[in-house]
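Shown next, in structure tokens, is the structure this report addresses.
Heads up, one of the protein chains got dropped from this complex, but the rest are sitting where they should.
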Amino acid sequence: MKLVIALLLLVIGTVAFHFLSPWWFTPLASNWGAIDDTIGITFWITGIVFVLVNLFLAYCVYKFRFKKGHKSDYEPENKKLEYWLTGITTLGVVAMLAPGLVVWAQFVDIPEEAKIVEVVGQQWQWGFRFPGADGKLGSADNPFVSTTNPLGINPSDPAGQDDRLVLSSELKLPLGQPTKVLLRSKDVLHNFTVPQFRVKMDLVPGTISKLWFTPTREGRFDILCMELCGIAHYAMRGYVHVVSPQEYNKWLTTLPTFAETQQGGSGDAVAGENSYISCGACHGQQGEGNASMNAPKLAGLSDWYITRQIKNYQNGIRGSHKDDIFGQQMVGMAQILADPVTLRNVAAYISTLEETQTTNTVEGNADKGASLYVTCGACHGRQGEGNFALNAPRLAGQQDWYLKRQLTHFKKGIRGTNAKDQYGKQMILMAKMLTSEQDINDLLTHINTF
Amino acid sequence: MFATLREKSWLNSPSATASGGFNSEISRKTVALRFFLAVISVLFSLFIVTFLARSQFPDFQALAGQAWQPFTNPQQLWVNTGILLAASVAIQFASSSAKNNRLLAANIAIALCGLFTLAFIGAQILVWQHLIDLGYFVASNPANSYFYLFTAIHGLHLVGGIFVLLRLGLRSTAQTQNSLIISTSLCANYWHYLLLVWVLLFALLTSTPDTYKTLAALCGF
């Protein structure tokens, strides 16, 4: 009897849960309403079968429960009934499969007028590329990848010179434009997913995979990686902004072409020395840092990292949080380097500064820290040496009080919350694995051993 | 078989005296060997399918076809094939000797089979050495990788066979003639099968890119 009630309640509960659940597909933002319709059909058919089979099951358990002296029916088989059931099941299956295949045919058949965007995945970031005026993407392959050519575009292919690059995880797409997405990976498998668009596809190194959709709703949507790609898989995020075609076209012209990205000269360290004097007031003339001024060590950091941080300060991406007191100071200071050439020179100068010994201020368990660092080391390097390809700055030799403050800020959302701070967002996700202050101390004690 | 599956077994009259599946030792070991050979066939088939798929990638450079490639004229492999054939003949001879109750001859033939098989494995290792001397390392091209892979897996199956032979040789005097007949005939099947596999692999590994292309197209790649 208990079982009968339980089965009935489970059936009723399941149906009720389904209809009352606030957890359901996110509102559609693409042309793939047909997918939602197919799901609807499947839901009705499977739902009816689920309810009927289990209600019948409950009925049997109730009606034919053990009664003393009662004997079961003897019935080896009943061909007619079995044929009927097979036939009805087949009909149900066809009713689900046929619309599914029709919609799949639409997905496979990419419309001629679709505009191309290329998505390039790497551990654990996105990059994008649009064809230039010629409407054609230049060829690209992983062996072409270098620090100055992060997307691996073939430098000798003329079609690639005018391609426009997005070297960040934010993409814009025009409303109502059928879009063909070409997917490519630099390292491992990834998967390009925007839940609101409904369609997804893996990025496979060595091949180019495709999908298409037409954005039908303006707004900002999350891009997620949905194929396990290593330790920071869950932090491989991005945004796609669906905007009006006008806004999109305007944005497109602000993107650098591939040819432009190949021209940028390197900074002049000698010229940078002069401009550094004001920085040195706090950070020390050798960039050795000054704990009493709350100024971290700069010596040992790479020019690309310095450049990115100063730009972040200038653009309000870093230091704009009200609780980030020292960051706010830097916002002001960063305006001194408003001229890109000056910034480049200063960054070059800083990268020439000699390393100095730092004093340790935290104490913790280096062994525990080492096991925590496994995750960090995936990007920042096993010895904390930093890695340009992953946009991960050097940690080795940095003062621990500074790292501690930054980790705390990431955890509290004081740093990295700005919508444009894509690496900061990753660091927020990563820093959350440090659940206590002790964890942070352990980790920093390990970093201090580098 | 379909008739078996349609039996209405609840009507217990006609088949009440059926003998079940109960059988003598010979068919049991034969059945097991057949299933085992089926497993190995699947194993090699899958390797071969991946080979054909991989052969259509641009970086694949076949080991035969052009004059400078090592297996355009695969003399050494022909010699090895001869050695394995000799092993196969020897074990067949052992099997027929056992049937005629010539135990000494059977034992000598078993030993010869083992020696030829060892010689084959040694000769395959010499081929490896030869390839390495020519600069065809395992990782330098997928065709090379597959050559080493195929020969290694095939060789491992022969090594397994040698262990069975060893046991057979050590115990052959203590065995009844009947069980020696069964064992040698099963071994003979195994050796013939591995010879066949080797011949197929030989043909595959020394084919030209055009052949691969045709085969791959047939498989739908």
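Descriptive notes on the structure:
For reference, chains read A and B in written order, and residue numbers begin at 1 within each chain.
We take it that contacts are C-beta pairs under 8 Å (C-beta built on N, C-alpha and C of every residue); 3 or more make two chains touch, one makes a residue touch a chain.
In the analysis below, contacts and distances are computed from a predicted model.
Per the UniProt record, the absent chain's protein name among "Anti-sigma factor antagonist", "Multisubunit sodium/proton antiporter, MrpB subunit", "Caspase family protein" or "Putative cytochrome C oxidase" is "Putative cytochrome C oxidase".
Which of A:Arg217, A:His233, A:Arg308 or A:His321 touches the hidden chain is settled by the complete complex: it is A:His233.
Between the chain not shown and the residues A:Pro155, A:Pro178 or A:Pro195, the one that touches is A:Pro195. Checked against the full complex, the one of A:Val117, A:Leu137, A:Val166 or A:Leu183 touching the unshown chain is A:Leu183. For chain A, the residues touching the chain absent from view are 3, 6-7, 10, 14, 17, 21-26, 32, 34-35, 38-39, 42, 45-46, 49-50, 53-54, 56-57, 60-61, 64-67, 70-79, 81-82, 85-86, 89-90, 93, 96-97, 100-101, 103-105, 107-108, 122-123, 141-143, 145, 147, 152, 183, 186-189, 191, 193, 195-196, 198-207, 209-210, 220-222, 224-235, 237, 371-372, 374-375, 378, 387-390, 425, 428-430, 432-436, 438-439. The chain not shown here touches chain B at positions 4-12, 15-23, 25, 27-28, 31-32, 35-36, 38-40, 42-43, 46-47, 50, 53-54, 57-60, 138-139, 142, 145, 149, 153.
Following the convention adopted for this analysis, only the chains that are shown with their structure count from here on.
Here the CA centre of chain A is 50 Å from the CA centre of chain B.
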